[in-house]
Structures are given as C-alpha cells and as structure tokens.
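Left out: one protein chain. Kept in place: all the others.
Here is chain A:
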Amino acid sequence: MVTTDEKGPLTAKKKSVIIRSCDGDEFLVSESAAVLSTSLKKILEEKEDRLIHLSDIDNKTLAMVIAYLSTHADDGLSDDLKRSFDQEFVSGKEFDVLKYLVLATDTLQVTCLCYTVAKKMADIMKNKLVEWVRREFDIQNDYTPEAEAEIRRLDAWAWDDRQLEDD
C-alpha cells in the first residue's frame, strides 16, 4: 500500500478526500489520486467537507481501488508499467471480488478501471449457463416459467447447440 493512503481515524487536510468503507475504515486519498475518479474530483472541487461514505463497499475492495488510483497518479511510473499493473490487478481474482470492484469503480466513476474489470468479468462469463450467471451475480429468477419460455423462444437464435459451462 502507498504511504499517503493509510488507514485510520483521519481528518481531511487541504486537497485530499477521505473515503469511509461500509465497515467503517477510513482512507485518505491524495488529490493527485482522487482526480482520477470523476466523483472524487467533483467532491474536491465543490465540497468543504471532503468525506464520502460508501455504504456498499467494504475495506478490502476500497483498498484495491485506492491502490489503483495511487499507482496511476504516480508520475514516476511509465505507461508500460501502469498497463502491466492493470493486467496484474484483475488476473486471478474471484468473480465475487470483481463484482464488488466493478460496483466500487462505477460508484466512484473510475472509468478506465471499470472497463478493465467489466472486461475481465465478461471474459469469465462467456459461454456460461444461465444458472451460473444467477449464482455468481446472486440473482433470483423473477420470471414465471411461462415468461422464461417465451423469452427463450423470442431469442431462439442465440440458443444453438453449443455446450455451455457451469464452472
């Protein structure tokens, strides 16, 4: 973790933002890192009280996003190094971890990271069974069997003979 973004009870100094996770941990984000997030940038520009509470995002997810912001804010790192950091960032992560990461990047409007994570999730969910998607996204089927059959009929072209996977 980058030294300027330490955890602990904090007060926002000039030109920095404090983010509080849903489990109550607070993170201090420097201006150079915060401006990479559209919503943090707005807070920096508009608000006196630069504290934001993310009620859906836990400390682990938040720490990952802040590590990303700090790396990309570091002028000492080349673009190549940043690109390989991005690849490393999503590789090997569980779908569940990516799900909260994409939510955090969407909330904080970190567009580049949101794309990277969404693309990784898309790569994992390609050719997966509907049951897999429901399970991994934690979604209950809210169709009646008749409605489900009707949708499947209308999209019959997409249901060819290919073998779909469940893991």
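Here is the rule we go by: a contact is a pair of C-beta atoms (placed from the backbone, for glycine too) under 8 Å apart; a residue touches a chain by one contact, two chains touch by 3 or more; residues count from 1.
To be clear about the criterion, contacts and distances are computed from a predicted model.
J.: Per UniProt, what's the omitted chain called: "Small ribosomal subunit protein uS7 domain-containing protein", "CHCH domain-containing protein", "F-box domain-containing protein" or "Protein CBG19932"?
T.: From the listed options "Small ribosomal subunit protein uS7 domain-containing protein", "CHCH domain-containing protein", "F-box domain-containing protein" or "Protein CBG19932", the omitted chain resolves to "F-box domain-containing protein".
J.: Which residue among A:D49, A:D142 or A:D166 touches the omitted chain?
T.: Per the contact definition at the top, the residue touching the missing chain is A:D142.
J.: Could you tell which one of A:E48, A:D75, A:E94 or A:D155 touches the chain left off the display?
T.: Of these options, the touching residue for the absent chain is A:D155.
J.: Contact with the hidden chain only, please: which chain A residues?
T.: 56, 99-100, 102-103, 106, 114-115, 118-119, 121-123, 125-128, 130, 133-134, 137-143, 148, 151-152, 155, 157-160
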